[in-house]
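For this view, one protein chain was removed and the others were kept in their places.
Right, subunit A next:
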Amino acid sequence: MFGLASLALYILHALYWIYNTVKSTFGQVDHLPAPLDAKRPKLPQHLAFVLYADSKPFDTDSFKDQALEAVQNLVSWCRVVGITRLSVYDRHDILPRVIADIRELFDASSDDISDGSVTDSGLEFPPTPPESDSSDSRPVSPNQKSQRLQLGVTTLELAGPQDRTRQRLSAGKHTLRRRRQSEKDIGSKTLTLHILSQRSSKAAISTVASSLLRTSLAHHRDSDHKTQDEEFSVSIEDLKASLEGEHGFPPPDLMIVRSLTPRKHYKVPLELHGFPPWQIRLTEIYHDERPQPHWPMTENRTSALEEVEFRRALDSFASAEMRLGR
């Protein structure tokens, strides 16, 4: 009886395969999304991109090249659209190890990178040498490093071309530069890029928890007997302040999940591949489960991430309704 059921299951899967193949083949001919610079009723201010490879064996160099190309394209497209914050999560932790390559990428292409990280004081420090451990956020100053939470987020501020030109004309290479008072001059031109790793995910929450534990232990040592019996309380706001603060990253409005390798299967259901869970509470998720076209196969494949897919994601976001529990 079990053998008969297994045979029937095999036939069912075969029929399902045929259905998805036909659907995928004819479904690829659909209407084009709106142009990149089209006026959309709603745009994400913060876009997240989840990169992964679903092929085995895993070619690290090839993935790195495609990931860097994807980051370069994404930054370019975000600028056109007006998205001011981009987070890129790499399932395989390759991008966090090549932060220097990312900086070089933008220096080489359009000179639109702003070196140094922006501090709360508004000061921008001169460029520093590449980090030995690129997966950590850069310290704002050596004295503060011991107090910093290591949440696995590297943040780069990419100034726009016009702003970069003004900065170069107004300041020398090794002097402190003050952030311009007008938010309009810098804010609208600057794109904040967060490079995320697996350390930014669940491990970041445990890092914050450990930090709270140390704070609590210090408090208990310093306090009297009465307060030592009290339970330590952690609120959503406590976690939010740490995970979404200057050493973390804020919740994205839209997330695009994309494999950078040619898909082996006709249909790839959505998974989040370990993306940080705290920040995705209300994030709109875009994922095209259809495979990339397998024909015609050409020698020179275009970018693994196509602009048309980016535009499709924006259109999908523009049409989404947010009720926020109401």
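In this text, a residue touches a chain if its C-beta (ideal position, glycine included) is under 8 Å from a C-beta of that chain, and two chains touch if they have at least 3 such contacts; residues count from 1.
Heads up, the rule we're going with is that contacts and distances are computed from a predicted model.
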{"item": "Chain not present in the shown complex, as UniProt names it (candidates \"Sorting nexin-4 isoform X1\", \"UTP14A small subunit processome component\", \"SCNNG protein\" or \"Alkyl transferase\")", "value": "\"Alkyl transferase\""}
{"item": "Touch with the omitted chain, as defined above, among A:S24, A:S62, A:S216 or A:T261", "value": "A:S216"}
{"item": "Touching residues on subunit A - with respect to the absent chain", "value": "2, 5-6, 8-9, 12-13, 16, 201-203, 205-206, 208-210, 212-213, 216-217, 220, 231-236, 238-240, 265, 267, 269-278, 280-286, 316, 320-321, 324-326"}
